[in-house]
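What you see is the complex with one protein chain gone and the rest in place.
Each chain carries a letter (A and B) given by its place in the written order, and its residues are counted from 1.
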Amino acid sequence: MVNGVKQFELEQASFSEFAKAAYKNFNMDYPKFFKMDNLSKLAFLASEIILGSKVKEGEENNIALVFANQSSSLDTDVKYQGSIADKENYFPSPAVFVYTLPNICIGEISIRHKLQSENAFFVFEDFNAEFMTNYADLLLATNKAEKVLCGWVEYYQENYKAILYMVEKQGDLEHNKEIVNTLYNK
Amino acid sequence: MEAKSRLAEVVVKNVYITKTNCVTPLGFDVASNWQALLKGQSGIQRFEKLGMLESFYASVVDSDKIDTAFASISDKNHFTKLEKMLILALMPLIGQYNITNKTAFVFSTTKGNIGLLEDENNAVEGAHLAVLAKKISSFFGFSTEPIVVSNACVSGVLAIAVAKRMIQTGVYDNAFVVAGDAVSEFVLSGFNSFQAMSEAPCKPYDEERNGVTLGEAAAAVYLTSRETEVRPGAVKVIGDGAINDANHISGPSRTGEGLFRSIESAFAEAGVAKEKLDYISAHGTATLYNDEMEAVAFNRLGINTVSVNSLKAFYGHTLGASGLLETVIAIESARNNQLIASKGFAKMGVSQPISIITKNEEKEINFFLKTASGFGGCNTAVLFEKVV
């Protein structure tokens, strides 16, 4: 959904089917997408829809990325642990290991849009609207960023949710924790 | 959805670090660590056989010593080694300052209790970083929601910036920041699969460097905006930046762009000229690319003549703890006006000239910089000024 309008739907599909279908639906042309882990795919898809219209090619885009979730990279951690659990079949994969950090998804989005900007990844038990609001506001107020893309990107074993919103000095909505919570609970 | 920021401007609030602590193989307080560093001692040792690794070097804290130290402060025993280290690191700070509902608890880690996944009988939930953070914050009775920073190898430095920024929003008056990561088969095998592990103790910036040595540690600092708590020897956090390379998820930018911009951002905020800088505590992981990238960034910024060291050959790369641990030691360097030799370095191994500290020496340190860079293209720089 973008600004409350449904953009794409695929029912009763696994995440990887959903991700692939969404990628095709929005005509994304970015083969690296298929190398990403599930958390990065989720964050990438969600951000692509918002940033597509916000990032100006060939210009400096000072859009900070401030993301958070509950499960960090645990989904991929479990997968990686599986590759070293059996001593008879012990083949740790570097391509899996690199995704055992939650901020890699921020790196993927930064690379995609050449965002050399402030970025941070946080972990909370639940979506923390108050923290996200305050942190984003401070980045804007101190001119460390011109815009802030805030996100809750949670993925653990087929349970997933991504909520992204852009905060600017001028916008349609007042940026406060109540409004942000409403977005999250929609 | 677009939303309008309501914080038009922030009142510039001074934020200070007034108290520090660390738990490492070299000691369980700052004083013992400092003495060991002055003598050039390292926590790195050789270990045999772990998982499929025949042998490896790492800086590991003795579990029995942790248990003994922990028994003297608590009779509870349902804590993992990492949790005990975190509590031991934070304990001396808590006694000194009150926790209120305007006190933040910031926790930095990359992998937390990841070792719990090794035993299939453990619930996966035990490895949740927020659960670990809650366990530590409840132990000390924090009432605010823990803020967990998990941003790869910059986490420890970024946690300081986050605490300072959140204090500046006015939401908090003060903050306790604690950082910790443990050596596990998980990270050892991962770095090994990246062919990034050194076969000998790591040698930051040296010609013969060929990878990292991992380590474990916990560190803690107290940040405050209350001027009444500030004494000489405290340090003011005067600028920070945490900017992405947008280049590659595992390799640093060849031009050091993210680090360059992070440092620029820190200096711009502080309004301090780069000529004033007395010391840089750099990341120096001893991989070919990281150390080279840092040298390039420091040269581009014109701070390549400033005395610089890496503490990785003392402590190994302690991941989410490293940035905070190394800041604690850098603060000690400033307090004592004493530079510590960059262990493991013999012959210049980066293409651009930088001023590696080759022997312990006295030097007045008023302004110093802590930097880190990590997977995901992240970088962080925090600039400090000593209170005299």
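The definition used in the following text is that contacts are C-beta pairs under 8 Å (C-beta built on N, C-alpha and C of every residue); 3 or more make two chains touch, one makes a residue touch a chain.
Rule of thumb we're sticking to: contacts and distances are computed from a predicted model.
With the options "ABC-2 type transport system permease protein", "Succinate dehydrogenase / fumarate reductase flavoprotein subunit", "Acyl carrier protein" or "Aspartyl/glutamyl-tRNA(Asn/Gln) amidotransferase subunit B" in hand, the undepicted chain maps to the protein name "Acyl carrier protein" (source: UniProt). Interface note for the absent chain: among B:R226, B:H248, B:K274 or B:R300, the touching residue is B:H248. Touching the missing chain, out of B:Q35, B:S138 or B:Q195, is residue B:Q195.
Mapped onto subunit B, contacts with the missing chain fall at residues 193-195, 248-251.
Residues 20, 31, 33-35, 91-95, 98 are the ones on subunit A that touch the missing chain.
Following the convention adopted for this analysis, only the chains that are shown with their structure count from here on.
Rounded to whole angstrom units, the spacing between the C-alpha centres of subunit A and subunit B is 25. Those residues of subunit B that touch subunit A in the complex are listed here as 1-10, 51-52, 110-112, 114, 117-118, 120, 124, 127-131, 133-134, 145-152, 158, 162, 165-166, 168-169, 171, 185-186, 189-190, 192-194, 241-250, 257-258, 261, 265, 269, 374-378. Contacts from subunit A toward subunit B in the complex involve residues 3, 65, 70-72, 74, 77-78, 80-81, 84-85, 87, 90, 92-94, 97-98, 100-104, 106-108, 110-111, 113-125, 128, 130-131, 134-142, 144, 165-176, 179-180, 183.
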